[in-house]
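Omission of a single protein chain aside, the complex is shown with its protein chains in their original locations.
As written, the chain order gives the labels A, B and C, with residue 1 at the start of each chain.
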Amino acid sequence: MIDTLASAVLAESANSPGWFLVHAIGVSMGIVGLIFFLGTAVGVVRFPDFYTRMHAAGKGDTLSTMLMLTGFGLVMMEDFSANSWLLLLKILGIVLFIFITTPTSSHALMRAAFEDDEMPLGEEDLNKLRKRRAKPKSK
Amino acid sequence: MFEDGSIFNQLLVERLNYFIYVVLLLIGLWAMIAKNNLIKKLIGMSIFQTAIILFYVSIGVKEGATIPIYLPEHDPHGSHAQLDSNHTELLSHGA
Amino acid sequence: MKKAAFILVLCIGLLLAWAAKDFPSWGDPQSPASSSPVASHFIANTGVDTEVPNMVTAVLADYRGFDTMFETVVVFIAGLAVFSILRGGPKNRTRDREFVVDFEPDLIVTNTVRLIVPVIQIFALYVLAHGHVSPGGGFQGGVAMGASFILIALSWDLKTALARFPIERCFTVAALGIVIYAGIGLLSLFLGGEFLDYAHLAKIFPVSPEMARYHAMLGVEIGVGFTVTAIMFALYASLSTDGRMRDGL
Partner (left out) sequence: MGLELFNTLILCLLVVVAVLSLWVRDLVVSAVVFAIYSFLMCLLWAEMGAVDVAFTEATVGAGVSTVVLIATVFNLKRKAKD
């Protein structure tokens, strides 16, 4: 998988020499973003209560989206022409927008849950949950 | 089951868009008839509507075509006469 | 009832699937829809007739302008109907509402909204005005503009949003949008053309007939944008408060 990606990067930067490093940084930022996104998805499914789930969703989603978009912007850089810079600038604008809005939306969701008397899990609930999760394994 | 010319191949592989449009249309129609809740009926109607638009877009889509916006290099005036004779020229430009 | 519906739906589905196998395969450039003379005419002549790069906008606002005008009227009537039906109900009917909203506007949310609402509104205007050369147009820009007011109502409360855009003014603005649209059509009628035949506007404006169509399309999109903005906000305000315009979401 890494081989195919590396060859894709090489083929990509063959027609614009000198940009190999920038494209490689862009692709690796995209890969790191995807890994964080996987972590977000796993966290949303596996965490026990609402607050921890929103913790995973809010943080991981913001970081992974920002990384992927910035990586995309770097991959799209071909030269120093005005068009390239404009594209990068637009993508950075989207990154800024996401950086502002996504944490706010997860904060609003958390606050709504708090107002709705959604309680975080206490020690006893966690112990119960551990027992319930341990049972199928012992079978 | 999926050999050339069988109905499964024709529907599920070559014409998946049309098959999904039929399925979505039926889901929407069933929701509109059988659900009692009005919000569910509304969602069913929206699914029905998007299924019909999916059908329209699916019969209009072309392999390897661009989006229906002239790019600067297309220059509608210069290529007018040529486009009249063979309009697919314009649309076979992109990926 | 449900069984009868299921059997009916299944029969229709079998018929449709039987018909679906005769459709042209996906992406076929020689399919009847793609090779019809109408499609080739629009693809070849849009740029020559109207100077508009985006064919969809040209077809929507110029070639089929009459259609779009009454689509705008339909949006207006839908908003008016929702408003009238909800406003006209019995005053003190009982509701079993399960949500109770009684908390202060949140500081973080309101400050973020203060930051991004201008951005959303400028983006909406960009989408509206740039609909000729990129995807977008009156409907999309109007919806984005209406969504910015809905965002204000969601983050503070409905009263704050209604202070900026009162519900009476919503319908004035919506009607104004239709008047702009129909006015451009009537202007071209009085200048000797047909209704919504924008090329005749070149007689009073110092532009070529093609550019007259280009700019008239922009005016028409602005009319659509007015109507859609106002109706989207009026729909939200009516539906979230059950027509009373207070105690909203």
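General remarks:
Quick note on the criterion: contacts are C-beta pairs under 8 Å (C-beta built on N, C-alpha and C of every residue); 3 or more make two chains touch, one makes a residue touch a chain.
As the structure is a computational prediction, the values presented were derived from the model and not from experiment.
Contacts of the undrawn chain with the visible chains, over the full complex, involve B, C. Within the complete assembly, residues 54, 56-57, 60, 95-99, 127, 135-137, 139-140, 143-144, 146-147, 150, 154, 232, 235-236, 239-242, 249 of chain C touch the chain that is not shown.
Where chain B meets the missing chain, the touching residues are 16-17, 20, 23-24, 27-28, 31, 34-37, 39-40, 42-44, 46-47, 50, 53-54, 57-58, 60-62, 65-69.
Here is the rule we use: only the chains that are shown with their structure count from here on.
Taking the mean Cα position of each chain as its centre, A sits at the greatest distance from chain B. Comparing chain pairs A-C and B-C by the number of C-beta pairs in contact, the larger count belongs to B-C.
Here the CA centre of chain A is 33 Å from the CA centre of chain C.
Rounded to whole angstrom units, the spacing between the C-alpha centres of chain B and chain C is 22. Contact residues on chain C toward chain A in their complex (touch as defined above): 103, 106, 108-109, 112, 115-116, 119, 155. Chain B makes touch with chain C in their complex at residues 7, 10-11, 14-19, 21-23, 25-26, 29-30, 33-34, 58-65, 67-71, 74-77, 80, 83-84, 87-88, 90-92.
For chain C in complex with chain B, the touching residues are 1-2, 5-6, 8-10, 12-13, 16-17, 20-21, 23-29, 31, 33-34, 39-40, 43-48, 53-56, 133-135.
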